[in-house]
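First the structure, which I've put down as structure tokens, then a few questions once you've had a look.
With one protein chain held back, the other chains of the complex are shown just where they sit.
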Amino acid sequence: MSLCQSYVPNYFSIADILATQERVPCKFEMQVKHLGFLDPGSDKRDIEIGTSIELPLWMASVLNSQRPSIADVGLPKVFKEAYRDIMKADPCVVDLHKLAKYFYEFGMNLCMLKHRESAEIANVLVESFKQRFRQILDWAQHSTTEVAESKKLDNTEKIIYQMGREVGSRLHMWLTEGGSLITAADMVIQHKKMKLTQKDLLH
Amino acid sequence: MKEFRPPNFPLTCRESIDVNFNVLKNRRPLSQTSCYNPDLDTMEDTFDDEDFLSDQEDISVQKVLQTLEEAWLNEKFSPELLPSQEDYVHCMMDQIQQMEDNLNKLKKTDFRGEVHHMELARIRYIITSYLRTRLDKIELATAHILEQEALRGPENSYLSEGELKFAKEFLALQESHSKQLVLRHMPSPFQEFMPTQQTLVPNLRSHVFLRAKKDVQSVVIEGDRDNRDEEVDLDENSQHIMQYQPIATYLKDGSLQLI
Amino acid sequence: MYVDNVIEGFYNAVNGSRVLLFVNYDIDAICAARILQHLFRCDTIAYTLVPVSGIQDLRQAYEENCEEVKYVVLVNCGGTIDIVELLEPEEHVIFYLLDSHRPTDLCNVFSSSQVRIIGNSDPEEGIPEFDDVFREDSDEEEDNSGEDSDPEESRAAKRMRMSEEAILKRRENRLWAEKRDRIVFNYTQFSYYGKASAVQMFELALSLSKDTTDLLWCAIIGVTEQYLLGKVEKQQYVLDSGTLQGYVSKLSHNLDEDPTEAANSTPVTVPRISFTKDLQLALYRHWTVEASLRHSMYSACKLKLWTLKGERRLHELLVDMGLPLVQSRQKFSAMDMVLRQEFHSMIEKLAEKYELDQLVFASFILQYGFRNKYCASDVVYSMLALLESTGREKSSKDCFLEAMDALSRPKKNLLEDGIEKAKVMLTSIFKMVQAALDMQMVISGGPFLYFIIQEGALNARQFSHPHTLILLAQFVLQAYVMVRKKKATNLPLIASAPLDADEGTCLVVGIPPVIEDSPKNFFGKAFEQAAEKTNARAQLDYFDSSVMKLKMEDRSKFFDALAALLS
């Protein structure tokens, strides 16, 4: 199952790369020379102690893991107290696509940073996934057309949703046509569609 | 066409390989077939009683097919690469070759030829699908598998000889490609290919469906966040959904079957 | 030669090697091909099926596909032409003709082994004796064989003896030749239709004990098409549907009392065919009552619905039936239950009053699942519309395949799409008839009437197809006869529609007069001779000889020659 690969952070996984691109606030505990440009707010040459900058997670985790630590990594808005309460209240309503496109992946990477609230974050991730999953399962099985609210899903949920629908249609195919219908490879179909659209564009 | 049974042709299917319903249901009743001469019995039922002397012990072809089918299902559902059933595959392919030669002797319109051809095609499908699944796993986690293989040593290797050769060549291909395209342009400390750090490790904690073929005592399930380890007994023919890690060894010694 | 035992002569001979299948563009051919496909699939007989629209198409398709092929089956094509002469096949190739077009070409009938006709020759066809038509020692060879038979005789004596004999022989040959020409002319003068090929194929399936409801449904569609397109008289249709009714009861008999079914009543999803009295109202189950009444040929002609008076009579009829106008404009399936059930009986009651007595005709209905209920004529109209809905990116072969797929039950959406297209077709036919009568476009050309659709006319493209043009021509003739009462009943009609703008060709169709009420159509021969006389650039390419292609410019010259010929 392709899904189980993305849980084990895979060096080449695009989802993992994009998830670690999400930004987290970092409060510098050390002066850093020549990298002032990292802070869009100031035009100084160096980064002074105590300045707080939003940096992508892949950089923040390096800053945090140095001994002595260069900067203290805070929690992004989406995992702060306020939003955690919203998620606890009713996760199914939240539009994760807008809030954090890689909510679960990002959350898991954050937990690995051994932040004091990591346990709390992990709990929110698990609980909200449980409830939202029931909704995704329902959408996947009962609607033949793409459900409008599926726009609210984050990346991992969308993969599960698409997989659910595909499995559903394959089961239906198997029940009606029998499993032995050989079809063109999907890359071939995609390639043909591209050629068709190009041909239409030409004349 | 499948949803009703034709009134005049009651049919009994062999339970292990459901012979193609399509071919049989529209056949003429046997009485009308051209003379069904009993003496041409080079092939009674395909595998029922033909013995096949494989080197270890005297097992019937039927048993070989059975193990191959189970190995295929296990390979399909397990996240990691399982020990190869290479000798069963070779034995089955020889058997198919033999069968095909016999079948070609038959008259073209003989009805039994079709049925046996059908069975051979389905067996070939099992073999190809089995080897294809293994190949996909090898290509995804080449470095990890080669590393494990080295640790295990040659006597209980998981890869067949052909697979080992393929894996090595494939890894070399990946390395030369990355080097040629990107690595050689990078600053020297970053030019190293570092396969193990970058490869995909199969996720042994993913869940699988399984059926216990015989009683299995005290399987240790390591507890996660808020509960401790526990021990579970799996009694025969019971079905479970569990993490793969705890049952890996029992699967490999044949007491469990993934479904 | 004729294949009497179809199983031994055709099916078992073909079993075991690859077969080439050429299928004509008509519903009966498609149904027959589908049955044959089913049988070949069961016995894994490899085949290749190629749709052919005309004689050139057939010749080209054969040339391309004939490599290493021993058996060729021609469905509804090639029966009326000399196959061996057209295709020049190798010796070992055997042709099986399954063609409902009559008259079958004499060379095909008397071919020794290379051409075999499936089905038996029925006496009415009047196939002449072999030696009336062919003579071993026909006069040409006889002359030269005479010379070298005895060279030693002296030249003078030989010439003397030769003269009396020769004179006697030549007169006798001339008489024989005249008699032959007369026989051949009578035999080939009229073109008409024999038994539907789909029914022949179903009977083959029956004798192979492989008959299923789907195959029977194909046979029914084949027969219904012959009736709806006026290819066969009413009595012949009644006879055919009688035999089919026998098969239906046999099959449904098996289904009903099948003991193994637990609930003892077969599940609803099993397809079931029933034989019922149906109405000659096109697609009325899928349309509104008013639209169906207006666009069906029979009811429209009887009530003259293209006139204002007709409109009033239609509303009168609806009121008499107790059907509120609102209801009659609603989709039939949406009308309330009571009206729908009594609709049938209401119409029958009023039939005499509005001279609609022939409205009822025996037909078949296929039901599977709860909502799928199709009458045979619905399917025929739907397939006709699909077959002839060529478009910019949909070639005629695409349409052929679509029409063929519409027969398979899981592809119901194709059938529904076809029904929608059929509604458009029938509406445009009715509008064209209305225009034709209002603007006196039907002109009397002496021995025949003719009616030309101009280039820019409203949806003229719709009529650039044989079947649609035939339906239109029949409707126009019936309507014209209703309007002109006595005079026009014994006049045939020729209809012509633009076919291909840039090639400047048009389609010409000949319809037999109404009075004879028999589908025997003499236009085949007439077109041929007229074309020769005026050497008009005409193409008698279609397998239905009453349809042909013609250059637009030669049309008037051609019509005059035809008038001279027929008067």
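A, B and C are the chain letters, set down in written order, and residue numbers restart from 1 in every chain.
Everything that follows uses one rule, which is that a residue touches a chain if its C-beta (ideal position, glycine included) is under 8 Å from a C-beta of that chain, and two chains touch if they have at least 3 such contacts.
The working rule: contacts and distances are computed from a predicted model.
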| item | value |
| --- | --- |
| Omitted chain (choose from "Exosome complex component CSL4", "Exoribonuclease phosphorolytic domain-containing protein", "DNA replication complex GINS protein PSF1" or "Ribosomal RNA-processing protein 43") - UniProt protein name | "DNA replication complex GINS protein PSF1" |
| Omitted chain's touching partners, listed by label | A, B, C |
| Residue of B:K63, B:R122 or B:R211 touching the missing chain in the full complex | B:R122 |
| Contact residue for the chain not shown (choose from B:L151, B:L181 or B:I241) | B:L181 |
| Chain not shown, touching residues in chain A | 11-14, 17-18, 21, 30-35, 38, 58-59, 62-63, 66, 70, 177-192, 194-195 |
| Contacts of chain B with the absent chain, listed as residue ranges | 1, 20-23, 89-90, 93-94, 97, 114, 117-118, 121-122, 124-125, 127-129, 131-132, 135, 139, 161-163, 165-166, 169-170, 173-174, 177-178, 180-182, 185-187, 190, 198 |
| Chain C residues that touch the omitted chain in the full complex | 18, 37-38, 40-41, 44-51, 64-65, 67-68, 395, 397-398, 400-401, 405, 408, 410 |
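One rule holds in what follows: only the chains that are shown with their structure count from here on.
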| item | value |
| --- | --- |
| Rounded Å distance, chain A centre to chain C centre (Cα mean) | 64 |
| Rounded Å distance between chain B and chain C, as computed from the means of their C-alpha atoms | 56 |
| Junction residues of chain C, two or more chains touched | none |
| Residue list for chain A, restricted to those that touch at least two other chains | none |
| Residue numbers on chain A that touch chain B, as the complex places them | 1, 4-5, 7-8, 10-12, 122, 178 |
| In the complex with chain A, residue positions of chain B that touch it | 2, 79, 140, 197-203, 206, 225 |
